[in-house]
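For reference, the structure I am asking about is given below.
As you look at this complex, bear in mind that one protein chain is not there, while each of the others sits in place.
Right after this comes chain A.
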Amino acid sequence: MSKVLPVLAVVASIFTLWYAAVPFMNVKETLTGLERAGTTVVPDNPIARRDASAVALVLRNSFAIPATYAQERPRLPAPHQVAQDLWETVVLKKVTSKRSLVYHGWITLSATLLGFTIGTGAGILLAVGIVHSRAMDMSVMPWAIASQTIPILAIAPMIIVVLNSVGIQGVVPKAIISAYLSFFPVVVGMVKGLRAPDAMQLDLLKTYNASGSQGFWKLRLPASMPYLFASLKIGVAAALVGAIVAELPAGGARGLGGRMLTGSYYGQMVQIWSALVFAAVLAASLVLLIGWLQNRTLKRMGLL
């Protein structure tokens, strides 16, 4: 209960803010619609309404507030509208339907998981190289950092186009962009983790005349586990963002990114919000899953 309460408090305040913002965001379109339907609104001149502030319009047309929560195509949908859309697209639609969020979610999730696996593998390998080779430490680390300073939105279309031109399509290009975002936290965390054993621990192995690989498998790798899991949590969320971003230039209207893009083409804000909420829940579930694995593994290793 003590864990749930703070979360609920934050959720409640977000919802309060959200509901409070809806009338101001939607008032202009609502008034236009009401005027067309024959209701008298203040001011009755569309140009004067365009130049008026949203606060003034809401105050002078308070009767219209309930209508702002029930717009067909709201600028800011109310939470219950998003919830209703989620219910329809997640639960009511068949998962094979092109309008099912589960269908699109799986497309994004498969790219995320593949990319996360590639990124984690590459990250661990790079970290092992960096820790064991001074040359790699000097050469790879600056590039790894530089790679993350390039905006992913700029590089994602290039990767998609280049891979497309050599005949690679579908899940792989998206997975590569996912991997591109998720390898970095793993590299940083694992380098720190593999270097976590102190001088005394390393001296101890030296007194046994242990080889480098014995030191790696018996000391460095187990000692790095807490760092690895912390990195994986960041990495998996980054991988999901990468997969969604990769779906924007793909233009295939598939996946959660595709839903967001088509939503913005057709002014379907509800659809964008649903995809957004679904992606957030997906990311949270992935992070929770890794957290659970972390707890289990570290407890068994006596590191928790």
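Rule of thumb we're sticking to: contacts are C-beta pairs under 8 Å (C-beta built on N, C-alpha and C of every residue); 3 or more make two chains touch, one makes a residue touch a chain; residues count from 1.
Going forward, contacts and distances are computed from a predicted model.
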Query raised in the report: For the chain omitted from this view, which of "Rod shape-determining protein MreD", "GLPGLI family protein", "histidine kinase" or "NitT/TauT family transport system ATP-binding protein" is its UniProt protein name?
Result: "NitT/TauT family transport system ATP-binding protein"
Query raised in the report: Of the residues A:Tyr19, A:Phe63, A:Tyr208 or A:Trp292, which one touches the chain left out of the display?
Result: A:Tyr208
Query - Options A:Arg99, A:Lys218 or A:Arg296, residue touching the unrepresented chain - result: A:Lys218
Query - Residues of chain A in contact with the chain not shown - result: 200-201, 203-210, 214, 218-219, 222, 301-303
